[in-house]
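A single protein chain has been removed from this complex, and every other one stays in its place.
And now, chain A:
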Amino acid sequence: MPARVRPRGPLSASLCALLHRRCPPPEAPQRTGHLLDAAKKALAATGNVVEDDDLQLSLFLLYGLMYGSLPWLDASWEWHPDLIATRALLERAFEAQMRSAATAEDPPRADREAVAAWLFAATAPTPGPDLARFVARSASRDQAREFLIQRSIYTLREADPHSWAIPRLTGRSKAALIEIQSDEYGGGDSERMHAAIFARTMRGAELDDRYGAYVDDVPAITLASQNLMSMFGLNRRLLGATVGHLAALEMTSSLPNRLYGDGFRRLGFGVDVTAYFDEHVEADAVHEQIAGRDLAGALAQDEPALLEDILFGAVAGLRMDGWVGDRLLHAWQEGRTSLRPTSRETIRA
């Protein structure tokens, strides 16, 4: 089992101390009331929720309880009222910051084609330097492996955050999400599941493919990127944002993944490593069409009240992706690691 995580501040320390135990039965003394106070203090002290290590790790752990992705987090804590209240407090601040950073310009009508066209325009490829081009042309072998470590926080559980939306949708948008997710999950073949293909990539690059193995190594922004999807997915009131986020994700995947694959090939990695990227060039060229029209577009037309959040989810995802990309790119251009200074030496095998 991968090691438990190291706290990054008072709130995550309180949370880790609690979660290392089993949840007490409801009638027993709970000793969890201090969490809410710790969360309030941490929020009052931070100037930037998105980049705050203590807050983002805490959210990541609270969401981990829901996924079951970190085996040491006991399921008995999942619906503990103080943990839920703490999560809601953190989410309110996180969501507010994302909403102020992600404004949808010139919104379309709540019409299937108009929404799809708006999303394709918002995600249109831009010229100039970016992470994918850097990986394709310049990244070193260590940087390429670092990239996999950063991606592993999402990709070893790829597609799961958006699957929370399935029971909350109905009709054609539900069918569209299922069509996409079915392919994400391998279409009935567990070996073809995208998370499983990525696990082979990790192993091929001599990295640990167990979920959460690198949590301690990634910066707050990487956890925030995952937490954004989890917050959207786990809150029914943010259904539109989940759908918009997935559409933007699919629409910004094929072209960069071609470049990532080229970069790993240039560095001499084998097909076991590059297959993941090639799969996404092809798969997401299909998914983006379904996500734009049949999922996001159809949902906006069927439930116009969700249009605003569909656009918000898309723009929030693009902003977050931009921040993560900038973080990696700037670190590498300055000859630094993008991982946290506490990173273990084993990464540089």
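The rule is short, and it goes like this: a contact is a pair of C-beta atoms (placed from the backbone, for glycine too) under 8 Å apart; a residue touches a chain by one contact, two chains touch by 3 or more; residues count from 1.
Just so we're on the same page, contacts and distances are computed from a predicted model.
Look at the chain that isn't drawn here: its UniProt entry, checked against "DNA repair exonuclease SbcCD ATPase subunit", "Iron-binding zinc finger CDGSH type", "Probable chemoreceptor glutamine deamidase CheD" or "Carbon-monoxide dehydrogenase small subunit", names it "Iron-binding zinc finger CDGSH type". Among A:Cys16, A:Met66, A:Ala85 or A:Ala117, the one in contact with the hidden chain is A:Ala117. Which of A:Pro26, A:Pro167, A:Gly187 or A:Gly268 touches the hidden chain is settled by the complete complex: it is A:Gly187.
Touch with the chain that is not drawn comes from one residue among A:Asp37, A:Asp74, A:Glu206 or A:Glu282, which is A:Glu282. Residues of chain A that touch the chain left out of view are 113-114, 116-117, 120, 124-125, 179, 182-183, 187, 254-255, 258, 281-286, 288-290, 293.
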